[in-house]
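Structure first, commentary second.
Shown here: the complex without one of its protein chains, the others still in place.
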Amino acid sequence: MRFFRKKQGIGKAGAGWSLFAGVVSLIYFFPVLWIILTAFKTRTDTLSIPPKFIFTPTFDNFIAVFYRSAASSQDAASTGFELYFFNSIFIAGTSVILALIIGTLASYGFSRHPLRGNDTYLFVILTTRMLPPIIAIIPIFLMFRLSGLSGTYIGIILLYTAFNLPFSIWMIKSFFDEISTDVEDAARMDGSRDRGVFFKICLPQVKAGLAATAVFALILTWNEFLFALLLTGTDTRTVPVQMARTLGGEIGVDWGLLAAIVTIFLIPVFAVTYMLQNHLLRGVTFGTVKK
Amino acid sequence: MASGIQIRQMTKRFGDLVAVNAVDLDIDDGEVLCLLGPSGCGKTTTLRMVAGLEDVSEGEICIDGNRVNDISTPERNVAMAFQFYALYPSITVAENLSYPLHAEQISRAEIKARIASVADKLDLTEVLNRYPSQLAEGEKQRVAVGRAIIRKPSCFLFDEPLSRLDIELRQQMRTKVKEVLAGLSKPTVIVTHDQIEALTMADRIAVMRDGKIEQVATPHDIFAAPSNTFVAGFIGTPGMNLIPSVIEGVSERGELKLNIDGQHVVVDVNAGAMNLPVGAKVTLGVRPRFFETVAESSETTLSGKVDIIEPMGAETLFHVLDGTRELRVVMDRTVRFKEGETIHLEFQPKLTHVFDAQGSLVQ
Partner (left out) sequence: MTTLNSNATEQQSPTFGFWVWLMAPERRGALLITPAIVLLFAMNILPLMWSFGLSFFRYRANRLNPPEFLGWDNMFRNYEKVTSSSAIWDSFQTTAIIVAGSVTLQVIIGFLLALMFAREFPFRKILLSMVLTPMMLSFVAVGVFFKFFYEPSFGLLSQAIRVFTGEPYILLGTKWGSIWGIIIADAWMWSPFVMLLVLAGLVSVPKYLYEAADIDRASWFRRFRTITFPYIKSLLLLAVLFRTIETFKLFDLVYIITEGGPGSATETLSVYVYRQGFQYFRTSDASALGYILLFVVIVLTNLYLYVVNRRSEEL
């Protein structure tokens, strides 16, 4: 009869449960921790057998991310990594802003002025996002080659905008659908025009949702690999592509360097995960599951 | 071995808040006790402590002579109907009804028979195969009651059983539930904020306020002799008039002479009040229906001006202004007054209560 005591569902649990959950979470988080530790190790510590958990931390790897052969400080040439970081941020940022503007308009349209075949449009839009990128990439590759967009900022930004658009539309529409139309109707009664209703009444109510959508789209774009691999050139290369290239290095993999890149890359992601916890569910399901 | 439920000095604290304060209660087998009080008075917490859904901070609860403070809910073997019914949405009405029986060693035939009997008692036979979401509000409520009475528990607990029904349905269900409760041989506790519900269904009523029990008495006594001004004001609709006044002495005929806001009135009350000293502040309690109007002002009348008139069908409610205070007076619908008219009210002998300065009834 004892186990009747055990309460299921959301209930309160004490410090004991915290300890248990802490251990489980740490084990789950361990791969991330291990990479972060590796980023602070010297090459010998990284390759040591058995693995070292306690060591003297060094920042050499982080310096090496940006400066080639930091040891001989004389001609510490740039590795071009700040360019890749800039590319990642610039490309992701611009395409997310574009996608957000176009997506907000479209989702407002879908939500408040449904067309005939509204659901079909939405379905097709979601499908473009669900389809394996590998299918789209073949013709896009040809198209970019033909139009000279290959390796340019404008090309990859346009592609990423289109890539973020289905997500933004579904996400923002789910926020628009949630707010009551009473206030809008009342504003219309009072003589507000559609533009006023949209900017003064609708948008402020979905502000938080727009922010969440933007951050999600940023992360998704920030992480994207395949399109960037095939469509960016030396000048427009993003961080994930550079990571993969470092991994496929000819003279053995410099794990410390790679770990440092991953660690830098990881910080914004972890921060966002922590901040966005309440919107995460909606975000990862494209707004199809709210709660 | 003792039977029924005994509650001794039971207290519940949520942090600094004392939700239930040293409650004593005894409920006998077969008795129906209503916990009545405004929302937030601790009545539901009291019930949940009896069920074991809340821990007891202090004091003890005995069911059938056993101290149950440290016994978990399932082992207490109590039956309870929840305010929000708590029907299991994924199973049918029949399965909901038989749900508590699975913990008992009962044959399938017996389970079937019990479902049939409960369904018959509560008019649920038609809906046995439906799911809770397909039921009307009244049906849900009956399933919740049915799930409680299908068992042979140590006691029955009902949390606001009728509060979610509309008025008409509530009247029907009151009768139905009373009928069902009459057949139970175990102690029953009903929590309600509706005094009509309490007055009609209970054998005894416990009125609660701020975590404390103000009075425990039969419906008749609690109406006829409220032990303090809170109970007096809480029970009865429209509420009892509570009129602050000062004692000026006792008349030759043994009546109390009072000063009510400058009006001197002689009132016939119970003998206990005669012992109060002259100059004592008291509160006079008069139910709206226990006034009589007379044509002429006299030393036994209180005068006031009719302010608002609310016809209630068979009766009419008059709001009468006596100086600064408003009195509620209910008269037969044949009595007609005009707004602004001055009327003279006489207190019916022996139906007027006197509460002392602390608000307790003077006997």
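The first chain written gets the first letter, and so on, giving A and B; residue counts start at 1 in each chain.
Please note the rule applied: a contact is a pair of C-beta atoms (placed from the backbone, for glycine too) under 8 Å apart; a residue touches a chain by one contact, two chains touch by 3 or more.
Remember, it's a predicted structure, so these values are computed and weren't measured experimentally.
Visitor: Would you mind spotting which of A:Val65, A:Ile91, A:Leu165 or A:Ala214 touches the chain that isn't drawn?
Guide: A:Leu165
Visitor: Which one touches the absent chain: B:Gly40, B:Pro74 or B:Gly279?
Guide: Checking each option in B:Gly40, B:Pro74 or B:Gly279, the one touching the absent chain turns out to be B:Pro74.
Visitor: Considering the whole complex rather than only what is displayed, give the residues of chain A touching the chain that is not shown.
Guide: Touching the chain left out of view, chain A contributes residues 3-4, 6-15, 17-18, 20-22, 24-26, 28-29, 31-32, 34-35, 38, 46-51, 102-103, 105-106, 108-110, 112-115, 121, 123, 125-128, 130-143, 145, 158-159, 161-163, 165-166, 169, 190-191, 193-194, 219, 222-226, 230, 240, 243-244, 247, 255, 258-259, 262, 265-266, 269-270, 272-274, 277, 280-281, 284-285, 288-289, 291.
Visitor: Spell out, residue by residue, where the missing chain touches chain B.
Guide: These residues touch the chain not displayed: 51-53, 72-74, 77-80, 82, 84, 86, 88-91, 95, 99-100, 102-103, 147.
FYI, only the chains that are shown with their structure count from here on.
Visitor: If you average the Cα atoms of chain A and of chain B to get two centres, how far apart are those centres in Å?
Guide: Centres of chain A and chain B (C-alpha means) sit 59 Å apart.
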